[in-house]
Each structure stands twice: as C-alpha cells, then as structure tokens.
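All protein chains but one are shown in place.
Just so it is clear, A, B and C label the chains in written order, and each chain counts residues from 1 on its own.
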Amino acid sequence: MLQVLIQGFLLSGLYALIAVGFTLIFSVGRVLNLAYGAYLMIGGYAYFYMVQTLGMPKLPGFLFAIGMGALAGVLMYRILVKRLKGDQVAVEISTLILAVVIQAGIVLVFNDSSKILHPIVDGVWRIGSTTITNNILVAMVASWFILGGLLLFVKKTHVGRAMQAVSMDAKGARISGINTDRVNMMTWAISGALGAVAGVFFASYTQLNPSMWVAPLIIAVAVVIVGGIGSIVGTLIVAHIIGFMEIITTTFIAAELRGVFTMLLIIGVLVIRPQGLFGRGDL
Amino acid sequence: MSSLLVLDNVVKRFGGIVATNGLSFHVDRGESLALIGPNGAGKTTIFSLIMGEHRQNSGTIKLNGEEISNLPTHKRIQKGVARTYQVPRPFSEMDVAGNIRVGMMPDNLWQMITRGADPDGELAIARSVGFRDADLSRKPSELSMGDLRKLELARTLATRPEVMLLDEVFAGLTVGEIEQISHLLAEKRKQGLTYIIVSHDLRALEPLVDRAVAMTFGKAIAEGSFSDVMDDEAVRSAYLGQ
Amino acid sequence: MPRLLLAWAAFAVIMLLLPQVVSPGTLRIIIFANFLAIFAMSWDFISGKTGYISFGHPFLIGIGAYTSAILSYRFGVPVSLSIPLAVLATMIGGTLFFLPALRIKGTYFALVTLAFMELMYQLVQVIRPDLTGGTRGISGIKTILSGAVPNFYLSFGLMFAIALALWLLSRTRIGTALDAISMNEEAVSGSGLNTTRLKLFAFMVSALVAGLGGAFYAHYLGSIAPRALFDINFVFTIIVSALIGGSSTVIGPIIGAYFMTFLLEYLRPVLPGSERYLVYGLIALVLYVYQPKGIMELLRKLGVRAGGGRTGRAGNV
Partner (left out) sequence: MRKSAARTGLAALTLSLSMSMSTLAFAADTVKIGFIGSFASDAGRSTLRGAEIAIEELNAAGGVLGGKTIQLVKADTGEDVTEGIKAYEYLAETEKVEFIVSGDVDDVSLGWLPRMVEYKIPTLDTWTSSITIIDKLVEDYDSYRMYFMNVASDEALATLYVDFGKDVLAGKMGWKKTVILQEDTAFGGAINGLVTGLLAPEAGIEVIDTIVYDPSTVDFSPIFSRAVDSGADFIYIISSVNSQVVSSQYVKQQVPLAMTGVNVAALGQEYWEDTGGSGGGISTLSPVPSVGFSLDPVSQAFADKYVAKYGSERPKYPHFNGFNAYFGVKQAFAAAEEAGGFGLDAWVPAMENQDLILEKDGQMWMRYGFWKPGEVEERTGRTYPHNLRFDITPPYDDGAPSMVVVQWYEDGSSKVVYPPKYANGEFQVPSWVKQ
C-alpha cells in the first residue's frame, strides 16, 4: 500500500509536469497543440546532445534544452499559429503535420535507435521492496515547484495576469490594451520551455526515441480532457488520478492493461461530462 | 379564435438567476403580439424556451393545445413554430437559394435523397421577402444586414410556420431597410401569419401588432393593446428605471 | 449535371486505359492511391461535410480490415461473405463513434476519436491475440485477385463507385443539409431537421465506406498489423490527403490521395533514406498552411484567372 502511494505520487508528479505546458496553450490560446509532444522530444534530444554527446555539464545542458523548447514554441507560434488566425482545426492539423515532420527530422539527425539519458541526479534509496531513485524524486519535486511557480507567475505578475485575461476573453483583453499577440507568443515560449523540461525528465525516466512524442501527448491530452481546460490545480489533481490509476492497474490488476484504462477514462469522461471533471475554467 | 400558442406559468432558472418567473401569455391564430421589456427582461429566453433550445424548469408551453415542452427543437418546428435570431446566422458558404432550400427540406432522409430541390418554391419564398431573382445565387458574405434579415425570414418562412418568433428584426438596419422589413411584415400579417415580435424599436413595432405583453425580470407586468401597455405605470417605471 | 457526368465518364475511361500505357510499378502506386482516396473520402464525409473532425478514422478502417481478415483467415469464411460482414461491423463501430458526437464537437470530439483509435490499438494486441495475431498481425490473408493490372481495376472500380455514389449523394438535398450542419448546426435543427439523424446518416455512410475500403485493403495487402493501421501517421496521411486535395468535395480527397501517394513514391529514387519522410511532411505542411482549402481551391483560382474572372463552380464537384 505504501509502495503504491509512493510510486503513485512520483509518477503523477511527472505527469503533471508533462501536462502543464499543454494546458497553458489550451487555456490561453484555445488551441490544441498536437506538436506539444515534440517539445519534449526536442528538449530531451537537446539535453542528450549537450551532455552525453558533447560531454558538457548538466546545468548548461538543461538550460540549452529549455532554450530550444522555448525557441520551438516561439517559432511554432510565429510561423504556423499566427498565420492560421485561431482557426482551431487548422492549428490542430498543421501541428499534427509538424509533429510528424519533427519526428522525421530527429530520425535524420539522431537515427532511429533509442537512447537512454543518465539520471539527472544519481542515487537510490529503498523502502521495503520499493525503490526510489533520486532522479524521480527530483522530477516530482521539480514538478511541484514548477507548477507552484507557474501559479504564482500567473496570479502575481503582470504578464501572468495578462495571460489570464487573454484566456478568459481574448477580444476583451485586446480592447483593454493588452498586446494579445505578445502574450500569446510568451505563452507559446513558456509552454515550449515547460515541455522541454518535462522532456528531459520524461526521457531520463524512459528513453529518447523519434516516436516518443506520442505517449506524452496522450498523457497531456488525457489530463486536460479529464480535468477540463484551464486550471493549473485541476491539472495537478487529474495527473494524480491518472498516475495512481496506472500504478494501481499495474500493481493489482494487469500490467498490460495500463493504457486501456486511461483511454476508457478519457472516453468515459468526454461522453458523460464533456466539460471535464473540473469544468472549463480559466487559467 | 383559438389560442395557437399558450405559455402557462413558465419558470426558467440559470444557476441562481431567474430568467422567467412564472410567465404566462398566449397568442391567438392570426394574431400578432409584441413582447416588450428592458434588456435582460427575459424576452430572448422565452423564445429559446418555446423553441426548445432551453428547457423550462416548470410550467407548460402548448401549441395548438398540445404540450410541446418535451419535444426537441426540430419537432417543434415541424409542429409549426419558427424563430429568427437577433444576430442572423445564415449557412455562410451557401447561396441564398441554398439557405432557403435547407428551410424547405422535409425531415425525411429518404425524401431528401430521392426528391430533388424545388427551385420554383425557393424563388417564390425569396421573392415573397423581397429578394430579386439575381439575389438567389449570392452568398451571405455579399449581403447587407437588411438582406441577411430577409434571408433569415425567408429560411424561417420556408419551414411553413404557424407562428413565428421574430427576435430584434430591426436591429442594425438602416431606416430604409426598417421600412422594407416593416412593409414585409405588414404584408405577411395581412396574409394571416401569426407572430410574436421582440424589438427595441417601439415606433416601428406599433403598427405591426394587435397586442403587446410587457415584461420585466421574467414576469409579465402588463398586457393589452399596444398603446394601453405603453401607457401603463408599471411599464413606464420599468423602462425609465432602467 | 450531364456535363459533369460526362466528365466522370471521361475520368473513368482514361483510368481504365491506363494499364495500356503505364508500368505495373506505377499501377501499384495507383492502387495505394485508390485505397487512400477511399479512406480520405470516408473521412471527409464525416469531417469535411458535417465538421466533426475525426482523428481516429483508422478505428473504423481497422474494424473493417480486421473483421474481414479474421473471418476469412481464421474461420475460412468466403470473401464474398466476410466483406459484407466487415462492413456491417464497421457500421456498428461507427455507432460507437457517433455516441460522443451527440454531446461534444470540435476539438473534444477529435480527441475522443483519437482515444478510440489508441484504445483499439491496445485492445487488438491484448484481447484474443489468437484471433488478431497480436502485435505481429495476420499475414497470408486471402487475396481477391493477384497481379498489378487486375488489382488496379478492382481498386479503381471500388474507388470510382464510391466516389460516384458519394458525389451523387452530395448533390441531393441531404448533401446540402450535411454541409449546412458544418456551417451552423443549430440553424439546421432550427429549420425543422433532425440533426441527430442526419449526423447518424453521415457517420453510417462514412463507416460504410471505411469498412468497405478497410476490408478490400486487407484483402489486397494480404497482411495486416496493428502498428500499420492504428497509427497516428496513418491518420496524418488520411487527413492531409483530404485537406490538401480540398475538403467537402468528392474530387478533392481523390486528388489529395494521388498527390500524397505519388509524392512519397517519386521521392524514393531521389531520397532513398529517411530524408524522404521529412521532405514529404514539409511539403504537406507548406501546402496546407499556404492553402488550407487545398488543391481544388488552387485549381479553381487558376481556372478563374484563366477564365477571365468567371466564378467557377468547381467547389461543388
């Protein structure tokens, strides 16, 4: 039981981290960025290249990954999203195409084989039969910090409040003098950076490979759908529902049915409560 | 004259807000009725309730003596009500004829497939609201606000309603266009069409109706001939108090 | 109308003469293009027409393909029976697809369909692998015909029949009503039409086409595998074909499917390696962002320019 609790919290922390950047774009830009998974991939590969190929220290590698993620976000916004002017379907489809393009690009540069990241932080400790690596612990703590920081950022800073305003009513925000274009670009940059951070941790959990963008995208989609858009707190709660559900399924039911339950949860929630468990709030 | 549409004690709440609060009124066949009241009085909500776009919490809505509250929108239209919207919502990529065609369609898949459109019928309806023949192939994006209102009337008339609910038909129109639409409605009224009309333009409204119901905060506060209602104390204070 | 019918007939004649002039290798490419065109048309009938974007179309195609493959390979059911049964199964699957459409639309609907596809991908591998062949799929499914030329005629005949049927259907009033749903669903029910029934009809037609296409596809390939069917790259190809060609038309998805298939195939000798997918994706992306309405719209514009400003009616083809 203790083991389930520990593992549940650890995994859920990672899931929250994965989902939060996606939530951000969804609530501010009201568009679904299907290339979100690509940020994770870009972040992970950028870190791998700096640290494990070039042998740089971890911190600059991490910063480089964040920078690449933010850059990817900005470019995506400038080149694709802005041009399509909030046409949701067009953004969804073009980001889907983009994700496939980025996947092909990664195959070209890094080839097809999977790569393993070193733990960002070494060391393990054990409670009973449960092993906790410091790496995962750090991922969870980082996830809490990042989510908390983001919450503060959104509530307390000028830019954050502008983001909130845009997420509630873009037209209204524009009328009241907010440069929605800049706010949107900031949001895409932050989302990209968050995605890259999540990517480094996700990859250090699992692996790097060119099709790794699909799994986190589905996690993010599941969290956002089940939670309802918006609410950072909602994201955190639902990440825990999904994380714990996976751990419980794996431990007590059947490990191979892990993904099936998540999909059933998405379908069930969308059909029964389309607004999500926590409504369609604002940021 | 039998009552065509009867609302009895209709209550609708949105969350904590009461939009209509035990509202009752009726409209007889061939009659035309104005529904007046300040902003937020619940006029548009009434239309939504009659059309089934929202469901009332209590009370009954009867059409031709039959309770229609549990019917979905399209069934109510088949029973003979139809409405226009404050903001016209045409099928944006279809020409005028196409918009009218959708209104004329029978709700029967088999007939929709096997029987073709009726261009003469479409033309007749378009003409009856004042479109010229050349307008039939124009897209909504090429139309003026007045023409969009006409298009909405045409599409609604195409469903052959017994009673029409007209929501702010004069909003956003030029003086000339208001005259045109008024003329059109007067014409329809002469032909025996029953309608309920909501508008802020009381001057344009007066010659078009037999009777008026004034409401505020979801309740009817006065009913009678248009001038009587306008002279009513409560109505004056509701309007002035706003 | 008669003039357009003539154009269809001309199209058919040209295609039927094709095996006389092109190599079997090219015919094989066209066969894939024909199947992709069927899938794209099926997608477009839900998503292009009614505006309910499906990201999980392989769910339907997969039901058709797997049902027919399992029936004929595992139980020896003749193809003439297994294909109709597969279509039936797909239409039942289409009803499942339809349930969420009663309550949600737009992005959320797209995501549910994506979840359906993912669920199917996982279930096919977990549930009864003795029937589905699990991860490896089924190989050695009975093929209906063999050789490039017969299969070209079969696939083209199927594609052409479906296209013509959909085209005729979209020219009836039901086509108009479905188009209207994508523009303004409330106003359609406000016109006294049962939108639920109309949507169900569109979903059933789409499922029928997907099931038919999926079943024939399985019997053409001779093998199916979950990784090839329930794959986001497959979704990508179907959607992009429909959109690049021109959505909510019948010719559009066909043009798009041919374009996408030939693009990838003609890149092969130039870029044999993995650069091919990158270039392919980039071209799709640029084309889509540049002209979201697709090649049909580009052709229409060209036609307008050439015809001296005459408004073309290509959009209705």
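To be clear about the criterion, contacts are C-beta pairs under 8 Å (C-beta built on N, C-alpha and C of every residue); 3 or more make two chains touch, one makes a residue touch a chain.
It should be emphasised that the depicted structure is a prediction, and the values quoted were computed from it without experimental measurement.
Visitor: The complex has one chain that is not drawn here; which of the drawn chains does it touch?
Guide: Per the contact definition above, the missing chain touches A, C.
Visitor: Which residue among C:N34, C:S47, C:Q125 or C:T176 touches the omitted chain?
Guide: Looking across C:N34, C:S47, C:Q125 or C:T176, the contact with the absent chain belongs to C:Q125.
Visitor: Thinking of the whole complex, not just what is shown, which of C:G106, C:G157 or C:G222 touches the missing chain?
Guide: C:G222
Visitor: Out of C:K105, C:K199, C:R276 or C:K293, which touches the unshown chain?
Guide: Of these options, the touching residue for the absent chain is C:R276.
Visitor: Of the residues in subunit A, which ones touch the absent chain?
Guide: With respect to the unshown chain, the touching residues of subunit A are 3-4, 7, 10-11, 14, 52, 107-108, 111-119, 124, 126, 129-133, 135-136, 202, 205-207, 209-210, 215, 246-247, 250-251, 254-259.
Visitor: Identify the residues of subunit C touching the omitted chain, counting contacts across the whole complex.
Guide: Subunit C touches the chain not shown through residues 7, 10, 14, 21-29, 32, 122, 125-126, 129, 133-137, 139-141, 143, 146-148, 221-223, 225, 227-228, 231, 233-234, 255, 262, 265-266, 268-269, 272-274, 276-277, 299-300, 302-303, 312, 314, 317.
Everything that follows uses one rule, which is that only the chains that are shown with their structure count from here on.
Visitor: Farthest from subunit A by Cα centre, which chain is it? Let me know.
Guide: Chain centre farthest from subunit A's centre: B.
Visitor: Going by the touch rule set out above, which residues of subunit B reach two or more other chains?
Guide: Touching at least two other chains: none.
Visitor: For subunit A, which residues count as touching subunit C in their complex?
Guide: Result: residues 32, 80, 83-84, 87-90, 92-94, 96-98, 100-101, 103-105, 107-108, 112, 214, 218, 221-222, 225, 256-257, 259-260, 263-264, 266-267, 270-271, 274 of subunit A touch subunit C.
Visitor: Can you check the complex and tell me which residues of subunit C touch subunit A?
Guide: Going through subunit C, the ones touching subunit A are 53, 55, 99-100, 103-104, 106-108, 110-112, 114-116, 118-119, 122-123, 126, 232-233, 235-236, 239-240, 243, 274-275, 277-278, 280-282, 284-285, 288-289, 292.
Visitor: Using the touch definition from the top, list the residues of subunit C that touch subunit B in their complex.
Guide: Its residues touching subunit B are 169, 172-174, 176-177, 179-180, 183-184, 186-195, 197-198, 201.
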